[in-house]
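Below is one structure, written out as structure tokens, with a few remarks after it.
Just one protein chain is left out here, and the rest sit where they should.
Letters A and B mark the chains as written, and numbering starts fresh at 1 in each.
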Amino acid sequence: MACGGAYVTGDGRAQLGQPAEDGQPAAVTLPAAAARIRSFSFHGDAVEALRDVQLAVLPGTLTAVLGGSGSGKTTLGKLIAGWLRGGHSGVLRGSLALGADRLEFHGGSGDPRINPAAWSGRVGYVPQDAAAMLSSVRSTVAEELAFGLENRGVPRLEMIRQVARIAEQTGLSGLLERDPAELSGGELRRLAVACAAIADPEVLVLDEPLASLDADGASQLRTLVDRLLDAGTAVVLLSQTADALARSAGHWIVLNGGTVTAEGPPAELGNGAALRDAGVVAEGLPAGTPGDLPLAAASTPVLELRGIGFGYGSGETRGARSARGPAGVVPPVALLRDLDLTVRPGEIVAITGPNGTGKSTLLRHFNGLLRPQAGEVRVEGGGIDRIPTGRIAASVGMLFQQPRDQLFERTVLREVGFGLRRLAGAEAAAGRAQEALAAVGLSDAAQAHPAELPSSRQRLLALATVLARRPAVIALDEPTVGLDRHGLERLQHAIAAAAARGAGVVLVTHDLAYARANAQRILALDGGSLREI
Amino acid sequence: MRLHPLTALTAACCAAVMTTAAGSWPLSVAVALAAVLLAARTGVAARVLLAAGVILAPLFLSLLVLHGLFFPEGHTVLAQWGPARVTAEGLGFALELASRTAACVLLLLLFSFTVSVPDLLTALAARRIPPQFSFVLAATLTLVPAMAERLEKIRQAQEARGLVVGRGLLSRLAAARLQAVPLVLGLVEDAGLRAQALDARGFGTTGPRTSYRQLQDPPAQRIFRATALLLAAAAVVLRLSTAWPAAVPT
Partner (left out) sequence: MSPQSLTLPDAGSRTGAGTAPGRRRLLEIAGATAIAATYVFLVLTQPVEIANGPASFSALVALGGFLLGAVLLLVAVLPVLPTSTLVLMPVAIVLNVVLGQLMGSTGLPFYLDAIGTVLIAVLAGPAAGAATGVLGSIVWSFFNPTVLPFAAGAALIGFLAGLAARGGLFRRFYLAPVAGFLTGILAGVVSAPIAAFVYGGTAGLGTGAIVSAFRAMGDTLLAAITKQALISDPMDKAIVFTIAALLAYALPRRTTFQFAFVRRFRVLAGKLPADPAA
């Protein structure tokens, strides 16, 4: 076996750990946690999710595990934290060590059974979907924080003290009486970290902690990570982006296809081939080539919006979030006002703007999911006023933020082929489905279950279902979120190919850099209408 | 003063049991009216009446048709069309059962529409009710609105993929299947992740638990609860003992 014996010595000391930052030699510091995973596979899976992965983290250090979607980062993080357990969740061979405590797994029935409650007192894990961390049965942030303590029978006065302490540390002090369901993305992420950190673990594993946070939320989270490191907590960061937080790590481990392809200090790995092959997104997205694309000729527009006006009713909750009237009044705000948009064949248009300005609302007008209260939407020259969405879909393909909602078939191929027969005839349907899968790089996964694909490939599959129908207009809602480097490249090619074929592409993104690199025209949604930037 | 949730629950349940035990329609109607009055005072009358109406209207109609027209045990025939006979006994029986069910439904809805769920959970935890029970109760109540939102999202996403729901039964069945799959899949996956999180937060442990939230339970309310329980038990015993000789064949 490749990872023979020399990794963790009999007394559990690290041989492999990164150089400790305080200059102490690593060999005498006991790692806070060490994992030597020979193999791990989920029940019911023939393929191993992880093989030959070793990791040791020292107190007070930041370690980044980098890899693309489906590389096994999350599986590794959950194994270290006892969220996935040998025997319970799959077959594990290897060893896990916390300080001097060490467990050996042989993949048999005699293996030790991890006690998740005790284990998580020493290694905490915060999932990418922060809401999943919450119990969902507590009505205030303070009670949510106390949930783990209640289960462990901590006396009430001690609980109140600890809740106050962790709230102070994570910047939640002002939110203690709020309903957890009403927190913003950044606040929710901090609450999830606090729920894990309240047990005072020696190691904290953070899964994509910055994903879909705005600049403000991200900087607050960075402060929190720094505080945890100062307090001596070992932090393990799982990420598919080599961002500033990842670059501040002392040690990188690059995962690809469930195994380690490179490791070392960030300076050494830099922007190397291993990182690229693994699908890790470098800070600053791959530069696009909008200049190479033929500029749209002055032909008939594929999509035209004329004088669109729309607002959610004042009583509706959906409207309340984006309606920030003066002095807290919630008027029936017109989200879109006298908005015009023309998209010609072969044109790629990006619409940007901060959260809550109505970008997604605007997108939903293209195919009639929302109907304008004023003005008119024309697709390929015809009004769509009385046509049901399901029919407009033949001309307007739309990719949503959450791909899971769009997928319902048993195999990837059936998913792409859904409804194609009726649209293109039996003979053309099979070819088109294959072609669309090839365009997003999913030809090898044609027989896989859509739900078993990693999230990045799920989005690409959803994109393929749109491409296969060859719509005249393609509308994409935040297409870059959650895509790894491979996914971003596929997306870019697919968009360029669709535009070259003569489709009009509209993409909505909060990422101005991406919009600049990939669109010929950038529009900002501001005050309910669009302006060129 | 705010009612302890268990006091409200005890009051609603005991009143329902006593109404059932009494088995007299004037009392049932009086209890139902009292429940509506209380609902009006707490400002939930509209919701309680709407929910009760949806539940009770089909039942009332069904009872009226069933016992109003077909009651073989009835003697006093008021009208007759072929096999259908309107009897005084049948109508009385329908009135009896309808008023009793209405009273019980209104009482319990009044409770569930006025109780503070977090307080109820705290009270249950303090009474050493298994935390699993409270979890399922609270998680279901949280999930109901979330589910509706989710189903709407799925419907939109699928329509955007060209799903047209036709008028035919088969078309609608197919559409229902396509919507159900991502719904169930998403919920089951989320549940799996939540189970891991709950286990990590000690939910699966068996030891004693404590409660962060605290609840006032004044002695007067405890006395009231004990009294109500005693009265309900007495009513049941009284009904059982008086009806027993007649009801059990010897």
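Operating definition for what follows: a residue touches a chain if its C-beta (ideal position, glycine included) is under 8 Å from a C-beta of that chain, and two chains touch if they have at least 3 such contacts.
These numbers come from a predicted model, not from an experiment.
Which shown chains does the chain we cannot see touch?
A, B
Would you indicate which residue among B:L3, B:A51, B:V164 or B:L229 is in contact with the undisplayed chain?
B:A51
With the full complex in mind, choose from B:A126, B:L143 or B:L231 the residue touching the hidden chain.
For the chain that is not drawn, the touching residue is B:L143.
Among A:A35, A:A81, A:M133 or A:V154, which one touches the chain that has been omitted from the display?
Of the candidates A:A35, A:A81, A:M133 or A:V154, A:V154 is in touch with the missing chain.
In the whole complex, what residues of chain B lie against the chain that is missing from view?
17, 20-24, 51, 55, 58-59, 61-63, 65-67, 69-73, 83-84, 93-94, 96-98, 100-101, 104-105, 108-109, 112, 130, 132-133, 135-137, 139-144, 147-148, 151, 169, 172-173, 176-177, 179-181, 183-185, 187-189, 191-192, 194-195, 198-199, 203-204, 206, 236, 239-240, 243-244, 246-249
In the whole complex, what residues of chain A lie against the chain that is missing from view?
Given the touch definition above, chain A has residues 39, 41-46, 48, 89, 91, 93, 98, 101, 103, 107, 109, 112-115, 117-119, 121-122, 152, 154, 199, 408, 410, 449, 451-452 touching the missing chain.
Everything that follows uses one rule, which is that only the chains that are shown with their structure count from here on.
Which whole number of Å gives the spacing of the CA centres of chain A and chain B?
It comes to 40 Å between the two C-alpha centres.
Report the residues of chain A in contact with chain B in the complex, numbered from low to high.
Per the stated touch rule, the residues are 78, 81-84, 116-117, 119-120, 124-125, 127, 129, 132-140, 142-143, 146-156, 159-160, 163, 181, 195-196, 364, 367, 369, 388-391, 393-394, 396-398, 400, 402, 404-408, 418-419, 423, 451, 465-466, 469.
How about chain B: which of its residues touch chain A in the complex?
117-118, 121, 125, 131, 134-135, 138-139, 142-143, 150, 153-154, 156-165, 178-179, 181-182, 185-186, 189-190, 193-194, 196-205, 207-214
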